[in-house]
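A single protein chain has been removed from this complex, and every other one stays in its place.
What follows is chain A.
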Amino acid sequence: MGKHVLVIEDEPNIIEAISFILSRDGWRVDTHSNGHDAVSVVNAKSPDLVILDVMLPGRSGYDILSDLREADRTRELPVLMLTARGQSKDREMAQKIGASRFMTKPFSNAEVLEVVRQLVP
């Protein structure tokens, strides 16, 4: 059946790119492009990994992550955060809230693959 990843991202082209890379690596890819119902989508889909953008319409990625970390079910869920802002305080914020990994856009495809493989071996 393979590993299951949920990509929460509002930029369609980026969704397309990530989906392409991970599908080729054998992942089952689900996508979601809205912030406000992202937590329930995670709970509904129960993915092995979540790739989460910070700037989402409706709700910020940080808020979503902290919700996930408070729930028992998703406390240990691997979450890779992506952000286009890329300032050091964003990285600190992500680590504080409990992101498993943090990557700044634009990323290299190989790097994403490597990180994803580390998070879900």
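A few remarks follow.
Everything below uses one rule, namely that a residue touches a chain if its C-beta (ideal position, glycine included) is under 8 Å from a C-beta of that chain, and two chains touch if they have at least 3 such contacts; residues count from 1.
The rule we apply is simple: contacts and distances are computed from a predicted model.
Taken from the listed names "M16 family metallopeptidase", "AttE component of AttEFGH ABC transport system", "ABC transporter permease" or "histidine kinase", the protein name that UniProt assigns to the chain not shown is "histidine kinase". Across A:24, A:73 or A:117, the residue that sits in touch with the chain not pictured is A:24. Taking the whole complex into account, chain A touches the unshown chain at residues 10-14, 16-18, 20-21, 24, 55, 57, 84-87, 104-110.
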